[in-house]
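Heads up, one of the protein chains got dropped from this complex, but the rest are sitting where they should.
For clarity, chains are labelled A, B and C in written order, and residue numbers in each chain start from 1.
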């Protein structure tokens, strides 16, 4: 099977994630969508690595996972503290600051 | 990462060669951060404040000293080269920006350490601008208890150190992966620091959420761009990418089938651009700036506004000038558009702002536009001008936000402009200093703002971007309007009876403001030496 | 390395400004007067230095004299290079002469408030006022001296800030609506001039991309010997960029609308500072930079600019007639006069330009005399409205008399300074553009109209209620007015010393622009048409 298809899939996932960020309200889901985008990137990296026949892409993928994990830590910390304050995870509630 | 093919037989793994000396500035900061964490764990609470401040300052001082040493030793010019297997570039721009960042960080830490402004806690302990216990729900008993017992989130210092470390690495990063990692390393701590305000915690948390979500969003774009560029070039090392783009690299047959496809390259470049433009706060990726600047604790805002811009523009310069000079004809027009949009939108929207911090946020957007004109210049002057502008701008910004921390009333800082009416009558000195900063923002001659603006515009003009210069000039006329408005408010309108009080700061904030003012004037009146420095440092290694 | 006279001339007031600002707030009348005498002393010292400079100046010597050249920002070829030619040195003298009078005239304008218990309001208002005036003087003098485009630009812009605070901070001591009006005027002043300055900045940068230096002398020389050449498009664009800034400052119709507000709201002294000193930088810069840097473009645009300035002459005069507010009337009169100055500059004849230079001097002195006396009157009643006055000459004959003399100077009565310059300008214009010359001449009728109408409404007729108590001029006020009037007479009867200094510079400028006076149609009766 042509590895290029994996690229299409990656692009698709990335787009789904991006759109998800735009349409979903729940902060957690939003955040998961971002993670989806990151994973799309990973898929793309691995595919390219395969195409080029060098390992860089895969190594980068590992880095990405670590970074993603770190992001989860920070992100959840923030989101949870907000949730405890407002008893809601909807990002639309956090709009005290505008204009 | 040296490429090695699966087909080859297993040779002994070559140990990577690391130039520790060249990397030492960053190592010093990261070291300080780690020590800070340990201190957080082991030092008893009442000593933590002193210890942490000490560690942070020590680390920064060491880093700055090392930077100076490296510059002295010629690593900025003659010995400039790639370090850590081509992952990090130690050259003029890196060292210059790292120097600026460390200085900014020092000033920022001084402000973080300010404990004279907030009223003492129930237990009589002096407290700083940060939440006593970030985890506690605002308004809950837990928080109240923490407040009365005079707790303090001393974690702020290690976080700052990590952020600074990332920022030091960001403009020096010489391959996309390092750049991505550095981006995250300095972003994640900032997200947290935004959430740590002592007053108005809801705003603070909201700022954190917004900053975090959007930041993550943008870094996802950056990463996808990275992937695509890797797909095109088969490498993430700037030099290699540049060679592939120019077609001077030896193209392996494996590369051939992707290299043909410029779409990969261009889309990748655009998406990398999104990540960086988000960090510098360029239109239309600027919308986080006002909210985050307003919500975050003011000292953090100052630090963020100054240091992030410096780091991000440094990275942008390196990316565009080292990795994609071959694509100048593709990205220049786009940046033209972004720059114009940023300058105009920033200036125009700021006109109707009513909150000092939001006002400064939009002005920072406009300034991002001005700096972009320098980036677009695409010549030696351009780099030097941008470096100088960043240095000048960051200190003005720090000073301005430091002043904001001093104008307070019962519930913390009085940031609504109407409350600033007649400040000039109440405390002329403070008002005068703030006026100085505003004039620098407006680019009035004899302030650093003017010199910087002149430098970038001049570079842009000689780079053939005269229209940009004219747009820039007109939008700075608009911008001048709202800076002037604040000055009018402070000096020519009558003070309100219930007006805010101006807190008398300790030496810490005092130093911050004084430093800001001095730099503003010196860079305005006698910029020769610093321009020289910036121009000397304007050579990027590949 | 001779004695840096010019630098000292601008440093002295600068230092004076700083010292004055640093003086402690007044606690009693003695310390209050000290806070005013110190700055006055500095301004007088500056005057002395300026006199030395003009004494050292050789009219037929080098183009620029007393020059000093130091590198300032070498990266951009920016130097701290100063030097004066005949025009500059005369204008420096004018500035340094006027500032002390302005200070004396506004002696009590910024006094600290004293409450009933006789304790002084503790602030630096007084010092601030005089320090700002000194700062303006320093910057104006330096921008007259600068022979480096960038150096000039920097101070051309920077002087806006002290002016802005002078206008906005020290109007008549009224709160509420007037204060709003005042800050509006101040902002308007700043924004107009800032916009002009920023447009000029673009032009300055554009210039640098072509010349790679800011040194006026080297640019002009390389223009002369052809090593430097602008394409017409570029030159026109740059010219317009510079001209815009100067036309706002000068001000040239239709960019004048900031002036009436600024002069109306500011104190009489500050108003004089605006129109008699600061605005002169604009007209001076046209002579110095527009003509010398862009000779071709100057010739291209001269007709258009002349038309605008003639419009300004008539328009300003007509609006002056229609004003209800004394200070605004003076402001519109000034607009009309600036029309004459610009007319003289861009007629590109030696009579026109010498006349314009003289005009700057005369307009400075005459407006000072007229407006300061008016200021004394207004300070007695605290009203700016013409309608509030009437029959003043009955109660204050000397005040009325000096006011009339000032007015006669404004309408350029022969025997007083302005006549000489105005006639030179008209002749200079008429030589090349007879039609414009004739239209401009109509301005002198209108001038008579607004001056005499103002005099009649305020000074003559039966004493209007409220004016019975208006006192005549005091000693301090006489000290201000008398010398100015004497100066007007001298300038009107024996202007030769000044014209001798100015003429050579004017001729050099014209030769740079490449224009010569049209020769008389009939063979000149006094030996060949110069």
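Here is the rule we go by: contacts are C-beta pairs under 8 Å (C-beta built on N, C-alpha and C of every residue); 3 or more make two chains touch, one makes a residue touch a chain.
Criterion: contacts and distances are computed from a predicted model.
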Chain not displayed: protein name in its UniProt record ("Sarcosine oxidase subunit alpha family protein", "Cytochrome c-type biogenesis protein CcmE", "NADH-quinone oxidoreductase subunit L" or "ABC transporter ATP-binding protein"): "NADH-quinone oxidoreductase subunit L"
Touched by the hidden chain, restricted to displayed chains: A, B, C
Listed residues C:319, C:396 or C:513, member touching the removed chain: C:319
Among B:352, B:380 or B:418, residue touching the chain not depicted: B:352
Residue, one of C:199, C:459, C:484 or C:513, that touches the chain absent here: C:459
Touch residues of chain A, complete complex, unshown partner: 18, 21-23, 25, 30, 91-92, 94-99
Where the missing chain touches chain B, by residue: 209-210, 213-214, 217-218, 221, 262-263, 266-267, 269-271, 273-274, 277-278, 283-285, 287-288, 290-291, 329-331, 333-334, 337-338, 345, 348-352, 478, 481
Residue numbers in chain C that touch the chain omitted from display: 192, 254, 257, 315, 318-319, 321-323, 350-351, 354-355, 391, 393-394, 401, 408, 413-415, 419-420, 423-424, 426-427, 430-431, 434, 437-438, 441-442, 444-445, 448-449, 452-453, 456, 459-463, 493-496, 499-500, 503, 507, 517-526, 529-530
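Keep this in mind: only the chains that are shown with their structure count from here on.
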Contact-richer chain pair (by C-beta pairs counted) among A-B and B-C: A-B
Between chain B and chain A, distance of the C-alpha-averaged centres to the nearest whole Å: 24
Separation of chain B from chain C, taking each centre as the mean of its C-alpha atoms, in whole Å: 45
Contacts with 2+ other chains: residues of chain A: none
Residues on chain B engaged by chain A in the complex (per definition of touch): 1, 3-7, 134-135, 137-138, 177, 180-181, 184, 188, 191-192, 195, 201-203, 205-210, 212-213, 216-217, 220-221, 223-224, 226-228, 230-231, 234-236, 252, 254-255, 257-258, 290-291, 294-295
Of all residues in chain C, those that touch chain B in their complex: 71-76, 123-124, 153-155, 157-158, 160-161, 165, 168-169, 175, 179, 182-183, 186-187, 190-191, 194-195, 198-199, 201-202, 205-206, 208-209
Parts of chain A lying in touch with chain B, wherever the complex brings them together: 7, 10, 14, 17-18, 21, 27, 30-31, 34, 37-38, 40-41, 44-45, 47-48, 51-57, 59-60, 63-64, 67, 70-71, 74-75, 77-79, 81-82, 84-86, 91, 94-98
